[in-house]
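Below you'll find the structure, written out as structure tokens, and then a few comments.
The complex appears here without one of its protein chains, the remainder shown in place.
Then we have subunit A:
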Amino acid sequence: MGVLQQGLSAFTRKHGLGVACFIGLSVFVWVVFLIVLPQLSMLDFSFRYNLPRAEVGGPADVYTLDNYAYFFQGNDGTFNALDIGILVKTMVAAVIVTVIDIAICYPIAFILAHSATGVAARLMVIGLIVPFWVNEILRAFAFRVLFGATGLVNSIGLSAGFWDVPIDFIRADVALYSGLVYAYILLMIFPIFNAVEALDRNQIEAARDMGASWWRVHWRVVLPIAKPGIVSGATMVFMLTAGALAAPQILGGPSNLWFTQLIYQWFNESANWQRGSAYAVVLLVVCISFVMMLMRVFKVSIGEIGR
């Protein structure tokens, strides 16, 4: 507390009381109204019954674990394999998307930081950023067109003779994975780029000089430096993929639900905000625990991610 007070009074002295009040107030509004209150109300929702309007606030409006129980046990008190299965599948898919993103972005970030120079580097960055001016929905539909039965990929594959019957990329989730991988590519490249850029080129050359293969140079010299960047990118990509809605909606196969779609259905189609909130809380808790666990495994502290 003392440290906080000291910092506060130092800030006030440096920038004046007006600025201090403004900053303090904005941070307060931001944290309380945009982060804490909505989440708290969702949390509150998730522990209540879905009552008709008239009964809200009445004697029947009490706290309950019913919504969570439903997620785990379904209607009949047995194991809710369907919903839990969808959650597990969503998590696995998010992990796969994250891993693919790491595999694609690590080389790009490395080349961007250490090989590309001048015009080439700038073109690469522009080429990465500009496509993201196109909005998410449009991009998702573009992928649908690309991977459709009569889409570009199929027509090229067919005319080149790689395959004879159109492949259903949508049903095989190829379109979904491609769309998700592409959607968060920048969030992976830039943290890795930031981390790898700090690497001194001489270290790579020194390792080469001592006889290290390219593989070992990356494993022992570059990757350790890139690790905080990779973890930082991976957490973002994982969280956002697990929480994606538009891409699974548009690109997902007909039989394949994403957990967010389930949440969406509770809120919108079933008009059961209470249960939807419970499902959203479950997703959040599972995602955060999973990320925390991985950070443990890979020995990265939360402070390193912030860099």
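Going forward, contacts are C-beta pairs under 8 Å (C-beta built on N, C-alpha and C of every residue); 3 or more make two chains touch, one makes a residue touch a chain; residues count from 1.
Methods note: contacts and distances are computed from a predicted model.
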| item | value |
| --- | --- |
| Chain not present in the shown complex, as UniProt names it (candidates "Ferredoxin reductase", "RNA polymerase subunit sigma-70", "Ferrous iron transport protein B" or "ABC transporter ATP-binding protein") | "ABC transporter ATP-binding protein" |
| Omitted-chain contact residue, chosen from A:L17, A:A54, A:V119 or A:M210 | A:M210 |
| Given A:A140, A:I167 or A:V221, the one touching the chain that is not displayed | A:V221 |
| On subunit A, residues whose C-beta touches the chain left out of the figure | 200, 202-203, 205-213, 216, 220-221, 224-225 |
